[in-house]
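Yeah, one chain of the complex is gone here, protein chain that is, but the others are all in their spots.
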Amino acid sequence: MQFTPEHEELRRTWRTVIERDINPHMDEWEKEGIFPAHEVFKKLGNAGLLGVDKPVEFGGAGLDFSYTMVSAEELGLVNGGSVPMAVGVQMAMATPALARFGSDEVRKEFLAPSISGDYVACLGVSEVGAGSDVASIKTTARRDGGDYVINGGKMWTTNGTQADWMCLLANTSDDAVHTNKTLICLPMKTKGVQIARKLDKLGMRASDTAQIFFDDVRVPVRNRIGEEGMGFIYQMKQFQEERLWACAGSLKGCERTINATIEYTRQRKIFGKPILDNQVVHFKLAELLTEVEALRSLTYRACEDYLAGQDVTMLASMGKLIAGRLRRTVSDSCLQYWGGMGYMTESPVSRAFRDGRLGSIGGGADEVMLTIISKLMGTLPRPERN
Amino acid sequence: MQFTPEHEELRRTWRTVIERDINPHMDEWEKEGIFPAHEVFKKLGNAGLLGVDKPVEFGGAGLDFSYTMVSAEELGLVNGGSVPMAVGVQMAMATPALARFGSDEVRKEFLAPSISGDYVACLGVSEVGAGSDVASIKTTARRDGGDYVINGGKMWTTNGTQADWMCLLANTSDDAVHTNKTLICLPMKTKGVQIARKLDKLGMRASDTAQIFFDDVRVPVRNRIGEEGMGFIYQMKQFQEERLWACAGSLKGCERTINATIEYTRQRKIFGKPILDNQVVHFKLAELLTEVEALRSLTYRACEDYLAGQDVTMLASMGKLIAGRLRRTVSDSCLQYWGGMGYMTESPVSRAFRDGRLGSIGGGADEVMLTIISKLMGTLPRPERN
Amino acid sequence: MQFTQEHEEIRRTTRAIIERDVNPYVDEWEKNDIFPAHQVFKKFGEAGLLGISKPVEFGGMGLDYSYSMVMAEELGTIGCGGVPMAIGVQTDMATPALARFGSDAVRKEFLAPSIAGDYVACLGVSEVGAGSDVASIKTTAKRVGDDYVINGGKMWTTNGTQADWICLLANTGDGQAHRNKTLICVPMKTKGVQIARKLDKLGMRSSDTAQIFFDEVKVPVKNRIGEEGMGFVYQMQQFQEERMWGAASSLKGMEKIIDHTIEYTRQRKIFGKPILDNQVVHFKLAELKAEIEALRSLIYRACEEYINGNDVTMLASMAKLKGGRLMRQVADSCLQYWGGMGYMTESPVSRAFRDTRLMSIGGGADEVMLQIISKMMGTLPRLENK
Partner (left out) sequence: MQFTQEHEEIRRTTRAIIERDVNPYVDEWEKNDIFPAHQVFKKFGEAGLLGISKPVEFGGMGLDYSYSMVMAEELGTIGCGGVPMAIGVQTDMATPALARFGSDAVRKEFLAPSIAGDYVACLGVSEVGAGSDVASIKTTAKRVGDDYVINGGKMWTTNGTQADWICLLANTGDGQAHRNKTLICVPMKTKGVQIARKLDKLGMRSSDTAQIFFDEVKVPVKNRIGEEGMGFVYQMQQFQEERMWGAASSLKGMEKIIDHTIEYTRQRKIFGKPILDNQVVHFKLAELKAEIEALRSLIYRACEEYINGNDVTMLASMAKLKGGRLMRQVADSCLQYWGGMGYMTESPVSRAFRDTRLMSIGGGADEVMLQIISKMMGTLPRLENK
């Protein structure tokens, strides 16, 4: 994968905005348990960062997915996982299907303002009974005249308490679980949408996660994304980009932790020499960076294949699996060398430890990735057996 | 667990015999792919080492199982895993059931000479289709007048090509798989017993492993051990001791490898200093020894509980699991620090690497131990599910 | 190690108090970032549990260390890591040296009320520049007439904001770093003792950790524990019990996490079957349980040796090392199977994940244990002088 000056330019822009408008406020946002999504997204929108790979006619830059990857990578420079995750929802999780399959009308209404940073989007897929098991969601959207009437609820919804609209996956019929689902753009202000609670999390504390209920919520049928019944397929496609985002998003975060650890252990002395001078320390850091580079290589390769129009479900799932585990390994290993300071809330490594633990759970747990890979390897038990 | 002077005395005797009669010949036996079991066992028998926990009336020392454990531990000092394994079969795998449930007559005929070292015993449980899955063996012993007529075959039989008799597990009826099995003492010279082939193994090269066929083999019914149909139960009991033996047998073998590595890496220099002076090396060795001591503690504790009459299936299975993995970790980690020399057949660590790999496979693979532990934890899926 | 009725009695009493006076309030204390040490300690004190192996003449039970160990084990049933740690500081970190070497006067003044539960104790060893590297502490206690005048500061002090007195390690001379230190009992109310700040931690939220400054703090020389200059030696001995205690108190905590996980994954279904029915899940839990039993065995064995008067520095350090590693592995592995719920602050496993991370750092980091073990193995670089 060869990067162009445009990629470099995009990286620079991200770094500028991150240094100026995000990092100085992270500690405060972490303490408050939420970050001002509208304010931040507007700044990103003004810089043209939210729609790099979205159609020009709706305010996007119309570039290919490699620019989205570069964006995800640079977001790793934010000193906390919350904001990158929220931006990821906006750019790579809630909007790809809309951008690709939405009508001009619905894209004008929901995509354009999400690209300009006026709207905050969230994704409504996971439910209490159905996290990784998407096919088994229970929320329904019953057709009634020109409307869908929505009932049910969503769980683990990132940006949920601040979002202006939700990319909702709901059952619009009783057909087979893979052909009865539809994606619908749902304005969060709509009557009947109730934010049940803001969830208190181990990490990602500056990101708001909501549980949401729907009680006879009415939205016009034209809010539908693409065809009825295609929701599951669209979402699966959307997941590919979500996973590639997760891979790219892990790289610089891990490197940030490694570099912060190098810096800290170099100035911190024990038994008369810098902690970093211990061979177990610098060798361990070398191992970790090796794994980061392997993941980066896999990510770039998957991105290249994706741009070449190939199905990258296998590589993307492998990357997501490796990324989730690597973030845990890196933050846990590095924290060790910070000693007591690593256990303090103020240290960046303790935040990385808390934030990084989500990687193996969110966006399809490790075990889901393993199941997908096994399936593609043709090694899953024949249905009847399990 | 507190050891007595008797234990110490036993350890000393083992060490003497090992240093005098075994270690000087190991390299030669490894090259020949077999060791002279009769000759070696006779020496052990003369020293009274083969029947430490066996009844006095048949030549045993009548001591408790802790003395068998001590024997297994000291056997770790043999510079190769083959002989300890062969001795283990004789002392803790093929004879416990016989000693406990056999009639005086059958004990006089098979146990006494096995204790004196005149007979070499082997265990006939595993079959081509049934390694870890004991219940599913196919070999049958049909009752015909005063005889059992045996047909079928056994696989992975240690000592198989040299044994005078086999402690055979066979189906004596078509009842439920757990109540249709019987243990029978089978003289290997009997007509119809055919040693199909001597297996060529990755390691344990001085130990002979045979595949054996039975074609209408006749043995008198009085050769039966205990009651008919109790074979599976007896064998399960026998497995407890086999596993405790495996735990104890791993300890000094691992320590031998660690110590040899300390010695080698201390005199061998790289980049101007002893390899051992590298922190990654001595810290790794410290980690390994820590795990060895944990295993030793578990082994002693299990032995104590066993002597106190408790069921130690759980602890023994846990120990076996940990032991198998630890032998792999220790030999693989240590080999690394020997550099090219570690890859040479002549180096003790390369033998440990080959021999040690059997631990996680033989005598119930890791996965069997995990299944047993899961079962005792009550976490296995309800039958109908799998 | 065979347990007696008295051991069972200690276990029962400990559990009763935990069920009645601790667990019902833990969530609240965790939220408050502190627990009422005086109130809680009084309950344990009244039951005599704060002086199990302390001399009878000062209110202790005068039992051997195995009784302290079983109490430590039971403390693992407390719903968080902070409270057990606070109790451990009181019973096994700040008072062993005092009990063993203190004059009757000083023991009457500080030990007796600590055993009774009227006083809360803390340990003053770690400093900003000297965590694991005890020899390099900078706090001084200058002799002026019949007083020591103390200047300097301590860091990472558990119980620090609530303690009535601190078992302080200070330099009373300029001699060799291992012979110039003295342990002194310092009332926290003394003029010049200033609690600089309460530290905000990744976990162990219900336990208060303080940074403390000493500015011309005057205490009578008679507050000294044992001889002047022996502080380092006393502290090293004190560490033995601290390490065994730390490892012992981790056992039931880990088992609790596993039990919770079994419970949760059994009722929670994914892809139509209980999560627990996934072989990777119940096998992983079996593996963790096996390692826990190995650790338990190691601790019991160390305790036995300790009671028999042997030096258990090696075994205790091994237990501490393995304990720290295992706790992280257990918490991280189990959290995975809770999915999103495991990432919620309300779930016990997410608290365990935060709390357990401390053990590989506090009370001598893993690397310090490795250093000690390497030293006793004689594998440290010969030229270096540690």
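When the chains are written out, they are named A, B and C in that same order, and each has its own residue count from 1.
Convention: a contact is a pair of C-beta atoms (placed from the backbone, for glycine too) under 8 Å apart; a residue touches a chain by one contact, two chains touch by 3 or more.
Note that the structure is a prediction, hence the values are computed from the model and not measured.
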Which of B:113, B:153 or B:203 contacts the chain that the document leaves out: B:203
Options B:149, B:361 or B:376, residue touching the unrepresented chain: B:361
Contacting the left-out chain in the complete assembly, out of B:118, B:133 or B:216: B:133
Residues of chain B in contact with the chain not shown: 126, 129, 131-133, 136, 155-156, 199-203, 269-272, 278, 280, 328, 332, 335-336, 339-340, 342-346, 350, 353-354, 357-358, 360-362, 365-367, 370, 386
Residues from chain A at the interface with the omitted partner, ascending: 1-2, 262, 266, 273-274, 276-277, 281-283, 285-287, 289-291, 293-302, 304, 308, 314-315, 317-319, 321-322, 367, 369-370, 373-374, 377-381, 385-386
Residues of chain C (touch criterion as defined above) contacting the omitted chain: 278-280, 283
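Convention: only the chains that are shown with their structure count from here on.
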Rounded Å distance between chain A and chain C, as computed from the means of their C-alpha atoms: 39
Shared interface positions of chain B, touching two or more other chains: 283
Touching two or more other chains - residues of chain C: 273, 367, 370
